[in-house]
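One chain of protein is taken out of this complex; the other chains stay put.
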Amino acid sequence: MGSLVLEALSKRYGSSTAVERVDLEVAQGEMVALLGPSGCGKTTTLRMVAGFIPPSGGRVLIGGQDVTRAPPYARDTGMVFQSYALFPHMSVAQNVAFGLEMRKVGRAERDERVMEALRLVRLDHLADRLPRQLSGGQQQRVALARALVVNPAVFLLDEPLSNLDAKLRGEVRMEIRALQQRLGLTTLIVTHDQEEALTMADRLVVMERGRVRQVGTAEELYEHPADPFVAGFVGRCNLVSGRLEGGGFRAESGALLRCDSTGAPADAALLALRPERIRLDPDPAGEARITAVTYLGAQTEYHVEQRGTTLLVTRPTPPLGDPMRRLAVGDAVVLSWDAAAVRLLPAA
Amino acid sequence: MGSLVLEALSKRYGSSTAVERVDLEVAQGEMVALLGPSGCGKTTTLRMVAGFIPPSGGRVLIGGQDVTRAPPYARDTGMVFQSYALFPHMSVAQNVAFGLEMRKVGRAERDERVMEALRLVRLDHLADRLPRQLSGGQQQRVALARALVVNPAVFLLDEPLSNLDAKLRGEVRMEIRALQQRLGLTTLIVTHDQEEALTMADRLVVMERGRVRQVGTAEELYEHPADPFVAGFVGRCNLVSGRLEGGGFRAESGALLRCDSTGAPADAALLALRPERIRLDPDPAGEARITAVTYLGAQTEYHVEQRGTTLLVTRPTPPLGDPMRRLAVGDAVVLSWDAAAVRLLPAA
Amino acid sequence: MLLPAPRRLLFHAAIGAAFLLMLAPVAMVMIISVFRQEIVSFPPPGLTLEWYVNAWARQEFARGFLTSLQVALLATAIGVPLGTAAALALQRSAIKGKGALNTLLLGPLAVPGVVAGTALYMFYLRAEFWLDRDLTATLEGLVAAHVLLTIPWTVRLVSASLQGLDRTAEEAAANLGARPLTVFRRVTLPMLRPGIVAAALFSFIQSFENLELTLLLVGPGRTTLPVAMLSYLEFRIDPTLAAVATVQILLVAGLMLITDRFVKLSRVV
Partner (left out) sequence: MLLPAPRRLLFHAAIGAAFLLMLAPVAMVMIISVFRQEIVSFPPPGLTLEWYVNAWARQEFARGFLTSLQVALLATAIGVPLGTAAALALQRSAIKGKGALNTLLLGPLAVPGVVAGTALYMFYLRAEFWLDRDLTATLEGLVAAHVLLTIPWTVRLVSASLQGLDRTAEEAAANLGARPLTVFRRVTLPMLRPGIVAAALFSFIQSFENLELTLLLVGPGRTTLPVAMLSYLEFRIDPTLAAVATVQILLVAGLMLITDRFVKLSRVV
């Protein structure tokens, strides 16, 4: 049984549903990401775990104990807020000490654990500063230390990186993941950024409009998306409507696309194909035409039109001498892909 | 001679320099991006072109005419602001009509051109709305129409996409680029997002701390960065300090790295190598070790350590059956790359 | 955060008590003004508008009302443009000590009304001596004094609007070819409208209500309504006064409600 368990957790506001029967188990030491566009219910779910929002139905269990009706202060969670939520009138050390004070930890032990937590986030030299005297990244680390110092049973992160700039975000991401693994923290993180979720979490929960669409590791979600929403939200994806016909897939535009139909759902109505799985070869006799070329440095994106269906193709940018390098809008090409690279999905 | 020319344009505030002798020519119909981290002087440069900031030195020429001392209202520029800067008390149509009114265009022609501009951005059905009744993306398009309707000699865009969410950003990017090309607008765009700059602009100007580091097309900057800053800012890059030794490059850690030293600068002190240009092969006898594997869907990132030097390697994620797919932390591998893929740069 | 039910009840009680405390006396006056009986008894024996008729019949109230209205309108008409100009100057110019000037704007709060009134009276006496011309007991003198009341309110409210104003809209206008004066007229001024409307409203109310500054400056036959009420009070206290007070309250409250329809006051003030 997981260290954090959600059972059919729901939240309704009047007639609108924010979260609909979410089931989830997070194992001891595991990091799970709630991923989805804004308004999908991921933050509401996190706040129900922390106790800030009372569920309309379902249960929350922490370490096997039902805490569904427990107030926030009686739940053993450590939360890091998007806005950091530091106490502006307390020093860094006082901020970090607050949770220990609430737990009536003696002064000597408290001071020791505060300094230890600050060393963990490399801020022990700034213990006496006020939050407003720190940079965004430093405030973020104080918030981490403050949540970690009390050894919470569950560690909750609400979009912890969204207020940092791009460069810092990569660093803090690795730092949080390293801390989480080193301390073996049971962690639930909320994010709208798929790269963040893919790089940090052991498992991902993709949510949309209050419902869980799919739960799995990064690879499971990317390689075997359960539905068009997951296919489009985790990574980029060509989605073509049509139907199975013989051994192939007949697009609405008329083109017959190669696919492996074994095990496809009977109601398959969408063909999902990752842009990097498509091979593209110059061929004057090819019936596909390039409609756009975008050079992105490490890779190049091609929009290719074939009998009324436009597919996005991304290839590693070829070295300078390569004939591929000269491909331009209007050139004729041939597209090909492994039948196994295709996923067939029910309609959205 | 370009349609927009900057000659040794500078801006100093007291003893600090915001922009230092920027030279630039933008040809008729060309789109040039000013790219750099925040505080690099790119916005200050744009605002000097618009006339909102008086230069401390240098000249601004629009269509061959010196406008360095001209007030904003006497310059023929059309600017789109980061915050859109719509007039909140005027309807969409009135916003768009404002520039024409200032130019004393007659009522009939004005109405016609306003509707034409709104059709261009597909908002003619919302002409009577107030700005606050529109979504962010729609406000952005009103701002575009308002700047375009007066047929400005130079089109200025200040981080036009930064207030839009990820999905919309891609759409508006393509829309702006299509408009710019269709109307043949001489355009200067400011952005801190390299992908935005790479996808939209004909040429890029990379700035750092008030100076231009390099000017060129996306390919020139990515394949031939002039210095470590550009190498690291446009795309990701492994930068290894060391020195040329015999036919190779001796890293400070002691490893000897393969490179092509012909034409290298005499003071070469950095080896720049794109992570996607490194091949990685499993080899039990290899002396390189994987220290981290990050699955990102379309690609996988590997941190590989070889004799004290850690290199980032990105490979397209191999198909499920591939032995590469099983590579894990601690595995021995061999790294290799074309000598031509390496750039040698002076110290930062 | 959730509050347990008993605490929530306590909260509601606190709101109720505070508002009751603030409004009870006013409500009492309004009630008194429509009952027949002059002395205390409850429930009072009958409704009447007699006191209103009585109030209007007394010249000092009718005239006081008109004088107050005249003075308040003039003071607002002069003070609001002046104050708006000062606010623009204060917020827009790059002068040093802007912070100090902003705090000085709180000054009028620091100067007790009686003191300001006395000061002004003494100032007028001396000015009369130098200028050889009446100032106290003239309409001009009274209006000038009330302009002093309206300026700080205007500067403060318009300054707040200016600070919240998106300056890029002005830049956009300039970029589209508008000269500075056109930018001001077509963009800045319309965007400041809520602040200016609120300033005019509060200027009017401040002037209309003022007693302290006015007391020494009114002349015979040119009394404002608050002064007339005070004089009447010294003479007797009866529901006539309650009637006058009720009219005054309804007038000001009505003005605020009308303004509130166009400008959300609780956001601006």
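Note that the chains take the letters A, B and C in the order they are written out, and that residue 1 is the start of every chain.
Methods note: contacts are C-beta pairs under 8 Å (C-beta built on N, C-alpha and C of every residue); 3 or more make two chains touch, one makes a residue touch a chain.
Predicted model, so just to flag it, every value in this text is computed and none were measured.
Visitor: Using the touch definition up top, pick the residue from C:A89, C:L139 or C:L189 that touches the left-out chain.
Guide: C:A89
Visitor: Can you name the residues of chain C that touch the chain not displayed here?
Guide: That gives, for chain C, the contact residues 1, 3, 7-8, 11-12, 14-15, 17-19, 21-26, 28-29, 32, 40, 82-83, 85-86, 88-90, 92-93, 95, 99, 101-116, 118-123, 125-126, 129, 147-148, 151-152, 155, 167, 170-171, 174, 180, 202, 205, 208-209, 211-212, 215-216, 226, 229-230, 233, 237, 241-242, 245, 248-249, 252-253, 256, 260, 265-266, 269.
Visitor: In the full complex, which bits of chain A touch the chain not displayed? Write them out.
Guide: Contact residues on chain A toward the absent chain are 50-52, 71-73, 75, 77-79, 81-83, 85-89, 98-99, 102-103, 146-147, 150.
By our rule, only the chains that are shown with their structure count from here on.
Visitor: Counting in whole Å, what is the centre-to-centre distance of chain B and chain C, each centre being its mean C-alpha position?
Guide: 55
Visitor: Residues of chain B touching 2+ other chains?
Guide: none
Visitor: Show the residues in chain C shared as contacts by 2 or more other chains, in ascending order.
Guide: none
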